[in-house]
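Yeah, one chain of the complex is gone here, protein chain that is, but the others are all in their spots.
On to chain A.
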Amino acid sequence: MKRYVYINDNESSHELYCDNRISNRKYTVLNFLPKNLWEQFSRFMNQYFLLIACLQLWSLITPVNPASTWGPLIFIFAVSASKEAWDDYNRYLSDKKANEKLVWVVRQGIRKHIQAQDIHVGNIVWLRENDEVPCDLVLIGTSDPQGLCYVETAALDGETDLKTRVIPSACMGIDFELLHKIKGVIECPNPDKDITRFDANLRLFPPFIDNDVCPLTIKNTILQSCYLRNTEWACGVAVYTGNETKLGMSRGIPEPKLTAMDAMIDKLTGAIFVFQIVVVMVLGIAGNVWKDTEARKQWYVQYPIEGPWYELLVIPLRFELLCSIMIPISIKVSLDLVKSLYAKFIDWDTEMIDYETGIPSHATNTAISEDLGQVEYIMTDKTGTLTENRMIFRRCCISGVFYGNESGDALKDTKLLNAVAGSSPDVVQFLTVMAICNTVVPIKSKTGAISYKAQSQDEDALVNAAAQLHMVYANKTANILEIRFNGSVIKYEVLEILEFTSDRKRMSVVVKDCQNGKIVLLSKGADEAILPYAYVGQQTRTFIEAVEQYAQLGLRTLCLACRELREDEYQEWSLLFKEASSTLVDREWRIAEVCQRLEHDFEVLGVTAIEDRLQDGVPETIETLRKAGINFWMLTGDKQNTAIQIALSCNFISPEPKGQLLLIDGKTEDEVCRSLERVLLTMRITSSEPKDVAFVVDGWALEIALKHYRKAFTELAILSRTAICCRVTPSQKAQLVELLKSCDYRTLAIGDGGNDVRMIQQADIGVGISGREGLQAARAADYSIGKFRFLKRLILVHGRYSYNRTAFLSQYSFYKSLVICFIQIFFSFISGVSGTSLFNSVSLMAYNVFYTSVPVLVSVLDKDLSEGTVMQHPQILFYCQAGRLLNPSTFAGWFGRSLFHAIVVFVITIHAYAYEKSEMEELSMVALSGCIWLQAFVVALETNSFTILQHLAIWGNLVAFYVINWIFSAIPASGMYTIMFRLCRQLSYWITMSVSFTLSVF
C-alpha cells in the first residue's frame, strides 16, 4: 500500500513504476478495430442488425440483396468508428505534445534536457518560472530563500488564485549545487486521486542531514498540470508519474447518462421487436401451411418432395429478414446527430453568454438535452449559484457595539471610523484578526498597489475591508507578516496555521508579535464553532443576538476571537501538532483533535456580517420555473436563518399568510421522529389547499431522518414542492438527489463549487455555474452556464425543443419503417406467403437511409411555439414533463397511422395497377413512390414552422427521389431500366399518387 521513492536513484524504480508517458488514449493502432467493434457490438441494436446482416448472406432465405443491410450497417459503423478514431487521434496528438516537451532533469548528477516522457520516479526535475509541471513532484528546493514557491492550480481544480507551496523543513538551506546530489527516501501512499491530501514522509540520507523523518503534506508538492508562478526556479522529486499522477488518477470516464426518452425508445424498440417476432411466427406458420397445401401442386414452382432438414425454418427466417426493417437502422445515427446539434445550439446561444465574464454556455454531455425538458426537481446550491458569491463586508459588532446598522455599510459608519482613528484597542484587535487570520497572499504590483490572492471569498472581503479601515496587510515574506496601521508598521511571525475544514468550521493562526514576543491564537469561524468555546465568564449574549440579527437580513456571519498563549503552552502543543501532521493514517482527524486542544477559552472579539448579493434575475427565474411545475430544493451549507432569508428574497418560498414553513429539527432520534411526523401530518392536510408549504431541515436532523426514517422522509419529499436543507454536507446533497431519483423523478442539480460536484454527478442532469469558486463544478457537470438565470432558457427553450424534436424524430423513424414493412407483409399474402420482397434492394436501402432520413433531420429546426410564448406561459412545459409526446399511447397512434397508410398505398396500388399493368417492377415503384409522397406529406404536416431548410429538405427530397430513380432507369443493366420513365408518362400513375396522397389525409 506504500511506495518508497529513492531520490536520485536511477535504476531501482524503472521496473517498479511506470515512466512519465501520459496516455489518454482509448485505443492503439493495433487494437482499434477489434476494441471499437467490440464496443459497438455490445449494444443490443447493433447485435440485432449484425444478426440480420449475417442471415442475409444466406441466399436461400434473403429476400433482398445483403447489401441493403450491410451497406447502412457498415456506414453507421464507419461513422461512429471514425468519430472515435478522430477523437482518439486528437488525444494522441495532445499526449504527444505533452510527452515530448523538454524538461531539465538530473541524470548521473548532471542536469540534462530530456523529454518529459522519460522522467522516472525518483528523478529530480527542475522548473523555471511559468513552466508547466510535468508530473507530481515533492519540492526540495526553490529560488526563494525561505523555500516558498507559488503555483497556479487552475488546470487541476479551476481555482485561479496563486497557492503557496513550501519545501519540507528537512530540505531547508541545502545549497543550490548540492541539490543535484541529494539522496534520500520518500515514503508515500500509492497513487490516488485526492488532490487535497498527500500524507507522506521524507528521510534524507547522510551527509545531508541526520536520519530524521520529516512529514510531507500537499503543501510540499506541486502537482502535474500546475504552473510555476512568481518564482524563478524550483526543483522537486518525481513521486507519481505518467497516468499515476493525481490528475491522471482522477481522470476517469464518467458513466454515460441515459435520458428518460432513450429509455422509452428502448422500451418501444423492445415492443416492436416482440411484435416482429409474432408477425414472423404467424407468417412463418402460414407460409409453411400454404406451401404444403398449395405450392406443392404448383408445378411451375417445382418444390422438391423431400426438403433439407431445415426446410421448416426457411420461410420463417425469410420473413424475419423481410420484417427486420421494422426496427429502423437509421434511428441511432439520426438521434446521435440531432443530439449533438441540440448541444451545439446550446453552445451557440448568444442569449446564454455571460457578458460580464464572456463565458458562453456549454453542453459537455451532448446526449441528454431531452431530459432538460422533463426536469421535475431542481436541487440548487445557494452560495455562488443563487447569489453572486461576491462578498462585501457590510456590518460588524465589536464587543457589543453594532456598526453599520444605520447606513447598512460599516465602512462608512462614522462611529467605526472614529474608533479606528482613536485606536480603540478592541477595534484594533478585531481588525488585526480580520487582516491576518487567513491564508491570503498579498501581491504588490509595480505601482505599489496591493492586491490579494485569496482562496475564499469571505477572507478576501475581510482583508479588503480591514485595508479600507486602515489596517493594511501589506506584505508577507516567508513567515513574517507586515501590517500597516495608521502609519505604523507591525510585524508578526506566523507560527502555525490551523486550516479550515468543514468539520471544524473554523480556522486559526498562531502568531508571534515581533515587538513584544507575545504569542497569540487568532480564530475565526461559524458562530457555533466559536461562541460555545468562549472563556468562562464572557457574556456572549450580544454576539448571539448579532448573529441572529444579521442572519435575518440574509448576511453571512463570522465570529472572530483570540487568545493569548503562554510560551510553554505553545511549545508543548506544537510538538503534538507536528506529530499529528506527520501521521500517515487518519491525519485529518488527528490534526482536528490536536487543534481542539488549543482552540478553547476564546476571548470573542466580535461578529462580522458579509453580504452576498443575489444574482440578477434569480427571483424571476425561480418563479417562472416553479410555474412550469418544477419543484425547487435548496441545499446549502449555510445557516438556517440565512438560507430562509435568501429563499424568501428569491421567491423560493412565499411569506407567511400565503406560504408556510415547517421545521424539522431535533438533536435525538425521538425528537426528529416526532417533528418529522408532525410536519408530514401538516403536509398531508394542506396538500389539497393552494398553499405554499415548504419544509426546512438541517444537516443533523437530515442525517437521522435519512438513516432511520427514510420511508417517512421519502413521503415528505414527494408531498413537498419546496424544501430548504441547510448545513448539509456534500455527501448529504448527493444522498438527497439519490432519494428523489429513486422515486422516479427527473432531477437537475445546479451548483458552482467543489462541494456540489457529487450532487451534480449524481443527478440526472448536472448543471455547473462557471463562477468564482473555480471550474470544478462546471467540469463535472453536463452543462455549464455563466449565471443562474440562464437555467430558465436552458430548460424552457432548449430542453423543451429538444424533447419535442426527439419525440417526433424517433416515432417518425418507426412509423416510416413500419409503413414499408406492412406493405411487404400485405404483399406476402398475395405472393403465396413465400416471402417475396415487393421492393428491390436499392429502393429499400435508399428508402431507409436516404429518402426518409434526410427530411426528418431538419426537424431539429422545428419550433412548435415561439421562444417568447414558452417563456410567458411556462405551464406548457408540463406536456414535456409528463412525457405527453412520447409514450406508449402516442406510439400506438403512430403505429396505427403507419398501418392505415400502408393499407391505403397497398390497396390503391394493387387495384390501380391490376391485370395487364401488374408488372412487378412497375408495381413496386408505384408503391414506393406512394410511400415517398406520404412521407413528404407527414413530415410537412408535423412541421410547425417552415424555414428555408425545411422546404429544401422536404420538397428537395421528393425531387431527389425522382431524379435518382430516373438515373437508375437510364442504366440498361439495372432492373429498373426504363421503369420510372414509363411511369412518369402515364397519367394513371399521377392520379394514383394523388389519390393515395389525399386518402391518407383523412
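As a convention for this text, a contact is a pair of C-beta atoms (placed from the backbone, for glycine too) under 8 Å apart; a residue touches a chain by one contact, two chains touch by 3 or more; residues count from 1.
Simple rule for what comes next: contacts and distances are computed from a predicted model.
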Would you mind picking the UniProt name of the chain not drawn here, from "Adaptor AP-1 19 kDa protein", "Integrator complex subunit 4", "Serine palmitoyltransferase 1" or "ALA-interacting subunit"? "ALA-interacting subunit"
Residue of A:L663, A:V854, A:I910 or A:C984 in touch with the missing chain, whole complex considered: A:I910
Contact with the hidden chain, among A:N230, A:S581 or A:S831, goes to A:S831
Residue positions on chain A contacting the omitted chain are 63, 294-295, 297-304, 318, 344-345, 348-351, 801, 827, 830-832, 834-836, 838, 861, 863, 908, 910-920, 923-924, 944-950, 972, 975, 977-978, 986-988, 991-992, 994-995, 998-999, 1002
